[in-house]
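The structure that follows is given in the form of C-alpha cells.
Shown here: the complex without one of its protein chains, the others still in place.
After this line comes chain A, so read on.
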Amino acid sequence: MAVVAERARRGRLGGPLARREARIGLLFVLPCFLLFLAFRFGPGVAGVLMSFTDYSLTGGGRFIGFDNFARLWEDPLFWQALRVTVLYTVIAVPGTLVVSVALSLLTRRAFRGSKVFRSVFFLPVVTSLVLAATVFVWIFSTGGPWSTLMGWFGFPEGSWLSDDVLVIPALALVGVWSRFGYGMLILLARMQDIPRELEEAALTDGAGPWQRFRYIVLPQLKPTLFFLAVIETTASFQVFDAVYTMTGGGPANASYTLVFQLYDAGFKYFDLGYAAAIGVALFVLTLVVAFVQRLVIGKDQ
C-alpha cells in the first residue's frame, strides 16, 4: 500500500505535492549546502587556483603560473619536508597496522576483561596529541623513561627528540601509540563478520593457530587492511600537532614535515600562494599513494 501511494505521489513530478516536496527538500539542504559551498567546495577550488598566484596577506594575488611549483622544486626545505614526511609514514603506518592486527587478534574473543582492554587501547585515539605530546616530551627527555630503557639496549644516553636521526622514529612511535586503537577497533568489527565455519573447517583439517590466521583470517581482512593503510597513510602525511608541540620541526629541520612547512609558509611568512602550492602537492601525493597502494595491495579486489 505504502509503496503504491509513494509511487502515485512521486509519479506526478510536476504536481503540487512534488513541487512542495522539492521546495522543502531544498530548504532543508540549503543551510548546509551554502556553508559547504563557502567553506569546503569554494576553498577547495580556490586552494588550487591560489597555488598559481603570489597571494599573500600583505598584498599580491597576481597569476604567476607554475612559479610556486618551480620554487617548490628548487626549495631544499621542501625536499627535506618530503623526506621527513615519507620516513615518518614508512615507520608509523606499518607499525600501526602490525600493532592493530596483533591486538585485535588478542582481544578478539570475549574473556574476562576483554572489553576493558579494548577501551584502554582506544583511549589514546580520543586523546588530543597536543596534550599527549606534553608528557611525551618528558618521556623522551634525557634521563627520562625512554632514554633509560634504550640505554639497556645499548643506545647512548640522550634525548631522541634532539637527535637528528632518531627524532622521526620517536615521533612515529608516538603516532603508533595514538592510532593503533582505531585500527584495532575497525579490524575487530570486520573479524566478527568472518564466517566461523571457515576456521572450523581449517581446524578439523588440523591447521594450527598460525596457519588459521595466515590462510583464513588474513585474506578475509585484506580489504579492511587496505582501507586502514589508506587512512593511516593520509593521516601520517598530515602529521602536525605532535611535531609542532614536541620538536617545532627541529633539531635542524630534522622533523620538518610537509604540513609544518605549509604552516610556516602560510602563517609565519604569510606567503599564502606558496602555502597553497604545498597543500596541492600534499593532495597529489596522497592520491598517488592511494593509487599505488590499490595496485599493490588491492590487486584482486
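Everything that follows uses one rule, which is that a residue touches a chain if its C-beta (ideal position, glycine included) is under 8 Å from a C-beta of that chain, and two chains touch if they have at least 3 such contacts; residues count from 1.
Criterion: contacts and distances are computed from a predicted model.
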Taking the list "ANTAR domain-containing protein", "Protein translocase subunit SecD", "Thioredoxin domain-containing protein" or "ABC transporter permease", the UniProt entry for the undisplayed chain gives the protein name "ABC transporter permease"
In the whole complex, of A:Pro94, A:Pro124, A:Pro169 or A:Pro251, the residue touching the missing chain would be A:Pro124
Touch with the missing chain holds, among A:Phe66, A:Trp79, A:Trp138 or A:Phe291, for A:Trp138
For chain A, residues touching the missing partner are 2, 5-6, 10, 18, 21-29, 31-33, 35-36, 38-44, 46-48, 50, 55, 57, 103, 106-107, 109-112, 114, 117-124, 126-139, 143-145, 148, 177, 181-182, 185-186, 188-190, 196, 199-200, 203, 209, 212, 224, 227, 231, 234, 237-238, 240-241, 244-245, 248, 259, 262-263, 266-267, 272, 275-276, 278-280, 282-283, 286
